[in-house]
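A single protein chain has been omitted from the complex, and every remaining protein chain is retained in its original position.
Chain lettering (A and B) follows the sequence in which the chains are written, and residue indices restart at 1 in each chain.
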Amino acid sequence: MHRFILAVLRRDLTLAARRRGDWLIAQFFFVMVASLFPLGVGPEPEMLARIGPGVLWVAATLASLLSLSRLFADDHHDGSLEHMVLSPEPTVLLVLGKSLAHWLIYCIPLLIIAPVLGIQFNLPWDAILVLEISLLLGTPILSLLGGVGAALTLGLRGGGVLLTLLILPLYVPALIFGAGAVDGVMAGTGAQAHLSLLGAFMVLSLMIAPWIAAAALRVSLE
Amino acid sequence: MTSDTLLLSVHNLACARGERTLFKAMNFSVGAGELLLVQGGNGQGKTSLLRLLTGLARPEEGEVRWRGQPIQKNREAFHAEMIYLGHANGVKDDLNPVENLRFAEGLQGRAFEEERAVAILRRLGLSRCLDLPCRVLSFGQRRRVALSALLLADAGLWILDEPLTGLDVHAVALMEGLIRDHLAAGGLCVATTHQALNLEGVKVQRLLVGNVAIPELV
Partner (left out) sequence: MNLYTFASPVTFYHLAGKLIPWFTWSAILLTVVGLYLSFFVAPTDFQQSEAYRIIFIHVPAAWMSMFIYLVMAFWGAIGLAFNTRLSFMMARALAPTGAIFTFIALWTGAWWGKPMWGAWWVWDARLTSELILLFLYVGIIALWAAIDDIKRGDRAGALLTLIGAINIPIIYFSVKWWNTLHQGASISLTKAPSMAKIMLIGMLVMAIAAWFYTIAVALVRVRGIILERERQSEWVKEILERET
């Protein structure tokens, strides 16, 4: 079972390593969106620190959404997706492996960039630490739920925009708990409750989303 | 019918695309060493039939059985013994042929034997392309990479959708040889093709797909 997930993972990581352009675009997008906010709302440090957690969370969400529509689309286009679905291994594991690969490729770099942007937004160090933890717990949810959206919109015209429309409402809890954790630590009320809920939501997504995504993938390939 | 006979059978199969019924009440069976050639005009449902046989699509009515068991109920065992080659090659442009085969094998849950893979690629005339990314290969060469995956998989049942598209004369002859060997070794093959195949000594069934009455070929 885990050998199959590893095979999927190794394949997607190799492919991502061969095409670094796509991967870098998402990271630059993150930096750019986050940098636009101070230009829009003004450079007062107190204000930036207040909106910082929310802005960084929203920007990270949008940056990883950007790449989600291609989670299955490339493999669908060249026919390898059909081969993978026709593998004797369960489709759920395929989806799980691909979501995990998406997370490693697109979300881990966001975690590395986020502290730098946190400094730009005048966040204190303990808030940056909590931001990192919350992104670590929250971004897998996006990769998992996004797998459902990507499977449902596979091969549709305008699939990318539609995917965003379908997935963002479902993603609201992660945004609230994630940004709330950072807010909490800055307001002195602590972040633990938020982080626990975020973790619980992640576990729930991990248990449910791959099954629905696998079913959606079969429906879309039919 | 015992469950260990190598047999693909179709029972009262119906298929619709949108509102149009492509075919219904289709029955046939293919046994070990047999080739089923699916024929019919464009848009008559050849590819749809093949996708039903692989289990990618679900029939409107009826069922497909492998070794006497419905494939939906026995998916994993069926897919372990079946390999499908569709219109798209399933070849990643950014990987070279050997890597492509390595990942294809990994995704089928099998261990990769590199020497065997290289031998198969050489046999299919790709010895000069082994370390080139498939992006730079010609259409026919990429098709050959896909055929190598077919051979490497060592599956009992081949389901091939237009396997000869884009192949030159030599490759067509090679492909005929491969099918003949596969059938001689007790395999089964279901294929669609527009081209004439030279398949002497092979047991061939022909199936006409279309709105016209389907001849029963059991």
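A few remarks follow.
One rule holds in what follows: a contact is a pair of C-beta atoms (placed from the backbone, for glycine too) under 8 Å apart; a residue touches a chain by one contact, two chains touch by 3 or more.
The structure presented is a predicted model; accordingly, all values stated were derived computationally and were not measured.
Within the whole complex, the absent chain has one touching residue among A:A7, A:L71, A:A127 or A:L152, and that is A:L152. Residue positions on chain A in contact with the hidden chain: 145, 148, 152-153, 156-159, 162, 165-166, 168-170, 172-173, 176-177, 180, 183-184, 189, 197, 201, 204, 208-209, 212, 215-216, 219-220, 222, in rising order. Contact between chain B and the absent chain runs through residues 18-19.
Operating definition for what follows: only the chains that are shown with their structure count from here on.
Work out the mean CA point of chain A and of chain B, and you get 37 Å between them.
Per the touch definition, chain A reaches chain B in the complex via residues 3-4, 7-8, 10-11, 14-15, 18-19, 77-80, 82-90, 94, 221-222. Residues 51, 54-58, 75-77, 79-80, 82-84, 86-95, 99, 103-104, 106-109, 133, 149 of chain B are the ones touching chain A in the complex.
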